[in-house]
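Excluded from the complex is one protein chain; the other protein chains are retained at their positions.
We call the chains A and B, going by the order they appear; numbering starts again at 1 in every chain.
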Amino acid sequence: MTQLVVSGIRKQYRQLQARDERFGMLKNIFSPVYRNVTALDDVSFSIRKGERVALLGQNGAGKSTLVKILCGALSPTTGTVSLDGRVIDRHSYAFKKRLGIVFGQRTQLWWELPITESLLALKTIYEVSDENYITTLKLFEELTGMSRLLKTPAKNLSLGQRTLCEILAACIHLPDILLLDEPTIGLDLEVKDKVRRLINHMNRHFGITVILTSHDTSDIEHICDRILLINAGRLIFDNSVHRFISEHGVFYTLKVTTQHDIDCGQIGVHLVHEGIVGFAANPENTRGCEITFDKTKIEPMTMVKKVGSLFAIDEFHIQGASLESAIKYAYSKHAVS
Amino acid sequence: MKRHVQLYLMFLSKHLKTLMVYRADFVIGIVCLLLSFALARFSIWAIFQRTQNIDGWIKSEIIFAYGYNLMVSGVAWLFFNQAWGLRDAVTSGGFIKYKIRPLNPLFHFFAESFDIRSIATIALGVLTLHAAAGSTGFHWTLPRTGELVLLTLMSAALFAGMIVLASAMAFWFTISNPLLGFLASIHGVAYFPLGIYGRMMGTLLSTLLPIAFVSFYPCSILMGKTPSVVPLYAMLGIIVVLWMVAVRLWLKGVQRYELPAT
Partner (left out) sequence: MTMITYRWECMFAAVSSLFTVFFAYYLWRAVYRASTTLSTQGFEVTFAYVAISVVLLVTFNTSAETNISRSIISGDVIRDIVRPLGFHDSQIAAAIGTMGLRFLLVFIPCMTVILLLLPHGMIGARNVWLFAASLSGSFIILLHIDMLTGLVAIKTEAVWGVRLAKEYIVSVFSGALIPLYLLPSSLSKVMLLLPFQGICHTPVTLLTSRSMSGMEMCRLLGMQLFWCVVLMLVVNRALKRLITKIEINGG
């Protein structure tokens, strides 16, 4: 069921321009010069209920602007956002109650007060029933085992603990859509894992649609099934994670082991000479080698044969592209074009 | 309405609990506040060492007006002190919180803080006014006391409207805080009779910058210096218009507000 439809969104900002001339700063004080910056340009997509969508893009690509438009904090210059077939009124309380929002670097908790106090306040603000409130808290305890945290003031929690509480706070009214802007920024691995579990559970258990931005590809691997890639304000990819990797994941890795010592450096030089983009490295010892290659330039099996002609292969293993390498490739491709 | 009262009380209790975290700071703050009042009171005393009246008002009348002024600013800042924080909330991007929640942003923003210190200001105002009342035309009879309460609330509503209007500037310019400071400072000296100003300035203070209605006119009524009740109706009119403009402008500012790029 289609839930959220974004059509033809465009967003322009006015920005103060720095003057690169003598007394430029002084002149700006008396007669500022502005220029228009297009943050988003003709972005359209639709999201089904319960989907888990990653918004990708380099810094300044327009991700955050899009998130702010989706949550109604910003109005697009042109274009509309519809929820369940209706264009949203971004000021309506009914719309706001259907969203849960987590900004990685901003808190919506009362800084000095225990988390429970904040949750109770949000319960009043969002008019959550006692029943739903208790259910959500129980679930939180089951998933994280950290309900003791709820008695601690937000300012005394670690960033990771606080992030978990932020997500809980954003979900306390069981929204239809959960928007997360860089939720795992600055967190250690263990907490990241808890954050992902919590998000996934909210998604599966309550059917909450998840839209997240992150620079951490493993967030996306663990949570999302769909990728929206934004580059310079334009939506340039909109499909499943799987498809994203098959389209952009061109760098495969061939891992081989041998009976004898080999010199990977020399093999690397040899391959580059032959025009095959790639490099080689010994992983742990000298009796093995890892070669990364562009599968659009050379078939994996041909690659194996080629390497086999250089030395006797004992065992080999071909690894498909990782999401991270696919994203890197996608960025570099669009930076060129 | 009931929901908003409930919400306000909820925010109030959160705020009080927050204050308890900073108890020591709170005490220091109150001590400094009292010191400031003492110095303001001292300057009235010092001026009257050199003169017997100011535009026909004797010392106790000026002190009465000063006390009234304290009460009014106490009530207004008690509920609207958060105005000072709007600029920071806007420039830091923290204001987004008020845009995404299902509440009226203006209500939500001002409800979040409750300036407990202002209770000290109000108390001091009552004491000052009481101390001076004996030598003025004001007496603590029931109807006059009722009049005092009503006028204080009206004056506070008027002043608060000006505060909200000034704070709304934060959405367009960064001068909202200096503007509030300016408002506080002209109100801070508004306990002198309007007659000291020339005609131009006097008119300005009764029209465009209606500070005279916050202090001078109600004090004149309370001390029986004027039989006219015209200022009272004018006050009501100004309050209504001012609040309508202030709320409109504030909410327009909220709509217009875009987050600073991160």
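In this section, contacts are C-beta pairs under 8 Å (C-beta built on N, C-alpha and C of every residue); 3 or more make two chains touch, one makes a residue touch a chain.
The structure displayed is predicted, hence computed values, not measured ones.
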**OP:** Out of B:6, B:145 or B:185, point to the residue that touches the absent chain in the complete complex.
**Re:** B:185
**OP:** Looking beyond the chains shown, say which of B:10, B:33, B:234 or B:249 touches the absent one.
**Re:** B:33
**OP:** Against the chain that's been left off, what residues of chain B make contact? List them.
**Re:** 22, 24-26, 28-33, 35-36, 39-40, 42-43, 46-47, 49-56, 173-175, 178-179, 181-182, 185-186, 189, 192, 195-198, 201
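Everything that follows uses one rule, which is that only the chains that are shown with their structure count from here on.
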**OP:** Averaged over CA atoms, how far is the centre of chain A from the centre of chain B? Could you give it in whole Å?
**Re:** 48
Original post:
Which positions of chain B touch chain A when the two form their complex?
Top reply: 6-7, 10-11, 14, 17-18, 21-22, 93-94, 96-97, 99-103, 255, 258-259, 261-262
Original post:
In their complex, what parts of chain A are in touch with chain B?
Top reply: 13, 64-65, 68, 71-75, 91, 93-94, 96-97, 99, 101, 103, 105-106, 108, 110-113, 117, 120-121, 124-126, 153
